[in-house]
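Removed: one protein chain of the complex. Kept in place: all other protein chains.
Each chain carries a letter (A, B and C) given by its place in the written order, and its residues are counted from 1.
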Amino acid sequence: MSDLKLFNIDEKPTWCPGCGDFGILAAIKQAFSQLDLQPHNTMLVSGIGCGSKLPYYMKANGFDALHGRALPVATGIKLANHELNVMAISGDGDGYGIGGNHLMHVMRRNPNLTHIIENNQVYGLTKGQYSPTSDRGYISSTSPEGSIEIMVNPMAVALAGGATFVGRGFAGDPKHLTQLIMKAIQHKGYALVDVLQPCVTYNKINTYDWYKERVYKVDDEEGFDSIDFGQAWAKAREWDERIPIGVIYQEDRPTYEEQVEELQKGPLMRWSPERPRDVLEAIKLEFV
Amino acid sequence: MSDLKLFNIDEKPTWCPGCGDFGILAAIKQAFSQLDLQPHNTMLVSGIGCGSKLPYYMKANGFDALHGRALPVATGIKLANHELNVMAISGDGDGYGIGGNHLMHVMRRNPNLTHIIENNQVYGLTKGQYSPTSDRGYISSTSPEGSIEIMVNPMAVALAGGATFVGRGFAGDPKHLTQLIMKAIQHKGYALVDVLQPCVTYNKINTYDWYKERVYKVDDEEGFDSIDFGQAWAKAREWDERIPIGVIYQEDRPTYEEQVEELQKGPLMRWSPERPRDVLEAIKLEFV
Amino acid sequence: MAVVNDMTFKMGGEAGQGADTSGHGFAKALTRAGLGVYGLQDYMSRIRGGHNFFQIRVSDRDVQATSDAVHVLMPLDLETVHEHLNEVVPGGAVIMDSRLKVDDGLLTSRGVKPVRIPLTEIAQREGGNKIMMNTASLSVAAGISGLPFEYIEQVILDNFGSRKGSKIADANIAVARAAYDEGAREFGPDFDFKLEPRPTKPRMLINGNQAIAFGAAVAGCRWISMYPMTPATTITEWLAAHHRKLGIVVKECEDEITAVLMAIGAAHAGVRAMTATSGGGLSLMVEAVGLSAMTETPLVVVDAQRAGPSTGLPTRTEQSDLQFVMHLSQGEFPRVVLTPGTVEECFQAGWRAFNFAEKYQIPVFILTDMNQSSAIRAIDPDRLSLDEVTIDRGELLTDVDLDAMTEEYLRHKLTPSGVSPRALPGHPKGIVLTTSDEHYEDGQAVEEAEMRVLQMEKRMRKLDLAAQDIRAPLVEGAADADLTLVAWGSTYGPVHEARLLLAAEGLKVNHLHYHEVWPFPTARTEQILRNSRHIVDIENNYTGQLALVIKMMTGIDIAHRVLKYSGRPFTGDEIARKVREGVLAHV
Partner (left out) sequence: MAVVNDMTFKMGGEAGQGADTSGHGFAKALTRAGLGVYGLQDYMSRIRGGHNFFQIRVSDRDVQATSDAVHVLMPLDLETVHEHLNEVVPGGAVIMDSRLKVDDGLLTSRGVKPVRIPLTEIAQREGGNKIMMNTASLSVAAGISGLPFEYIEQVILDNFGSRKGSKIADANIAVARAAYDEGAREFGPDFDFKLEPRPTKPRMLINGNQAIAFGAAVAGCRWISMYPMTPATTITEWLAAHHRKLGIVVKECEDEITAVLMAIGAAHAGVRAMTATSGGGLSLMVEAVGLSAMTETPLVVVDAQRAGPSTGLPTRTEQSDLQFVMHLSQGEFPRVVLTPGTVEECFQAGWRAFNFAEKYQIPVFILTDMNQSSAIRAIDPDRLSLDEVTIDRGELLTDVDLDAMTEEYLRHKLTPSGVSPRALPGHPKGIVLTTSDEHYEDGQAVEEAEMRVLQMEKRMRKLDLAAQDIRAPLVEGAADADLTLVAWGSTYGPVHEARLLLAAEGLKVNHLHYHEVWPFPTARTEQILRNSRHIVDIENNYTGQLALVIKMMTGIDIAHRVLKYSGRPFTGDEIARKVREGVLAHV
């Protein structure tokens, strides 16, 4: 366990007071500390949005990329230096909306990344438009009569897409969230952690109370086993009345890095750019 | 039933002799004819790839768009003129690779579109690189040691994503395919039809024979009911040994067009751009 | 001696404290009073906290930009005092809650008057809610400057619209009244900046994005698909709020790629369609813009610029996408770029864009920016005249035309003008085939060189034609000027103010303003600039992009540049000063 304070930084979050992102930030720091990680061997890669500002607020390597684009940058970093503990951080618009295709394909690759999606079911930073996880009928400035799309079900999409770790947490329960994030980090492969995150300013539907009334821990369910795909699938389809949190599914599959030949002798970034002269001359001869 | 010849055109396909796309073209023409459609009330919107050339080879309104981008163009057309029978046509790279995010989100919207994916499990037009549906281990010029991603399972993704019609056909069985496409067209809402399409030039694994040994019709299975999501899910996960074809899943849900207020009085494109002067003047007054 | 109707108000505080809404209300009151009003919003990329402000310039004339000098500062927090006190002129006032911990000496030493009023107390006492403190503050401002109370009252009543005579309106009015009276009584006599109503017919208070959206509405736009991005989102939000009245489909998409492609699809099917975004979103639309050009599908794209590169300063202004939109997407094709600089021009761009798009079947860009998108101005409603609007759909075949057709319809027919008559899919005689591949006249993909060349030339001919429709740049000021100020887009306002300032000093100065910039008005540019003795290029960017375009098109080198890339808009004073220092000092 490393000192939690290591991850503190002298930068006050610009989030609204009461925002669920505070709980997520606390849980990530806790998880890092409990897993004995250090700022220099961790890397947070985020998109753009309220939640994506998170890397500013803790001491760790950080890369705030583009809206929707945390995953490909994170994958590039991970493959170039797989000794870094890389965590991708997205909002729901970021991760399931504009960034949806990266999600679909990262699951096929299974790089050893932890992916936190701060799911407030709304576009926060752009002032409250509906998002891909907004409930159908959600009223906002761009959906004055209520949205007519059904919401994305991230858990189901993750299971269908081949994610090897699928979890859901709640920003209002940072302790449980910490445990969940720790498991996600410990998981070898791509780990999706969807975090229910109240947006106190814009989302007046999915509030702390709304979530509190619905969430329950899958671990508390007798007989639930996250290794069982069928059970996971059933849990993944729950919403509305009861919302399961915890590890929904977990599976063992080789990681992306393990399968890339070039990475087997250590991180790619360690190799000098100078290639052996004889190798290059030999290749040149192929053209003769 | 309209005259099949109506859809004929004096343009010879540039596909390789034996290509599965010929069977798909024939099936689409047949389905159109049997459903009494006409060239002028049909519209084919495609991406870019071998299969996406299809709109060139039959008489109908056609829009060959960009690689991966058939769906948004088709959705725009459908919403602007919902009297057109709009069919989107993609390759597997096109539809599941670069265009994956449009797929994920069109399913939430459920516009009344038929979407044919010519799935040859390879990038044909760019000369044989592996695609998102290539089997893991597929060897190609960009995967000399075999691909290390698991393949996309389009049926599972469609079910998880909320598609209201999920079907699979086989280009080697144009009769069955015709029936399937007819059902997809008749379905009110977004209908995904994944078509197993042998690429005789590049894909030496997934050949006509390979598919023939594996495909079976779900309709032939006793007790199978495509309205049952659970059964559909089980079918969706089959591959390798046995590959189900036919209507895997079908569900009733309001279409996108039905829910857009502005479309209820008829196609949007019918309205003149001239708006009533009094409406505009009244709006102007709001600024005063 | 009192200065009448020439002053600037500034209210500042944390995000969420409502400086913008309150400021907007005050601007409305001033507009009703018949005064020239220009209001500017400044905010951070965060939802709560930080520092935001709203600044309103008032004048007897039609003001077009903000100024450096502030006459009344209304801090809602301490930071506002520290950030902006230095802007307050001697004789000006800072309206503060009695309890705000500011050393009055800081103010008085600068000749600034501390106007201390128990704002929170009044809000709570009279209105029962300290949130009404903003109202109190503004009412004090009105009180000390002598704006009749009825204007404040009216805006309050308006704001609580349907609830007229309601408790909340009454409470606000009570707060306003008390604050107004105390301000007028205690500080009015000693405050030299005064406001006098100038009765006129009712005027509009409107910002650039609203003007673009309204222009589009008048042009018959029936489709906007988009993805949220500051500062473009408010265009969509305005249209969404009016969607019933306008019968317009508003679609928020999963990303900007979808947004632009849906618009292309809708336009292809026959509706006037647009999308609106900012730089990052525009970057994602680049491929689709080429599709619009190649398939000859009309497309209108609003790019509301902000400070780049990349995410940059999301809520700050810049004019740095000009060359980007001129050259974006692979290959070469005709396009039109409109660069409005006033709300009137925003309105015109809003409707003219659709005519360009449909007449020439090309992508059309409207370039605006953060500053212009949210800055409000009071104008005579006749300045956005519906009578001046024409709807020209170009060579669009009607059902009657198609019924009469005897030959096969050719979507990309080679014509002398370059424009191919457009059929909309759905008619038996007009089967429409098009493609992003180079094509034959009938829309089939082509490989052979001859047709490729013909189609390329056909498309490019449309640019020559569009050039005839482009409005010449505006020239304002002295005909025989010694000094020409060259600018485009939203810098119109501050350059206009600067010209007035410089002219008042006796300089022969004029202002060349580009509001429709591509196809470039080369001949007119040469005519004006070849006669200018000194030229200064003024742009809200680093490289002087318009100057580069002018040089590319005419060879004329504009040696003097006043460039600003801090993310903040120019003021007129600032430009005048920089021209004086940087240019006039060296000639």
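The criterion applied here is as follows: a residue touches a chain if its C-beta (ideal position, glycine included) is under 8 Å from a C-beta of that chain, and two chains touch if they have at least 3 such contacts.
Bear in mind the structure is a predicted one, so any value in this text is a computation, not a measurement.
Asker: Considering the complete complex, which visible chains touch the unshown chain?
Answerer: Missing chain, whole complex, touching shown chains: A, B, C.
Asker: Hey, which of C:Ile56, C:Leu282 or C:Leu397 is the one touching the hidden chain?
Answerer: Of the listed residues, the one touching the omitted chain is C:Leu282.
Asker: Going by the contact rule already stated, which one of A:Leu37, A:Leu66 or A:Val215 would touch the omitted chain in the full complex?
Answerer: Only one of A:Leu37, A:Leu66 or A:Val215 touches the chain omitted from view, namely A:Leu66.
Asker: Even though one chain is hidden, which residues of chain C still touch it in the full complex?
Answerer: Within chain C, the residues that touch the unshown chain are 44-45, 50, 278-280, 282-284, 286-287, 290-291, 293-295, 305, 307-314, 316, 318, 320-321, 323-324, 326-333, 435-438, 445-447, 449-450, 452-453, 456, 460, 541-543, 548-549, 551-553, 555-557, 565-568.
Asker: In the full complex, which bits of chain A touch the chain not displayed? Write them out.
Answerer: Contact residues on chain A toward the absent chain are 11, 38-41, 43, 45, 48, 53, 55-56, 59-66, 69, 72-81, 83-84, 101-102, 104-105, 260-263, 268-269, 271-275, 277, 279-284, 287-288.
Asker: Under the stated touch rule, tell me which residues of chain B contact the chain that is not displayed.
Answerer: Residues 14-17, 48, 50, 64, 66-68, 97-98, 100, 123-127, 129-130, 132, 141-144, 201-202 of chain B touch the chain absent from view.
One rule holds for everything that comes next: only the chains that are shown with their structure count from here on.
Asker: So, what's the distance in Å between the C-alpha centres of chain C and chain B?
Answerer: 42
Asker: Would you kindly tell me how far, in whole Å, the mean C-alpha position of chain B lies from that of chain A?
Answerer: Between these chains, centre-to-centre, one finds 31 Å.
Asker: Touching at least two other chains at once: which residues of chain A meet that condition?
Answerer: Only 97-98, 100, 132 qualify.
Asker: Any chance you could list the residues of chain C touching two or more other chains?
Answerer: Chain C, residues with two or more chain partners: 243, 254-255.
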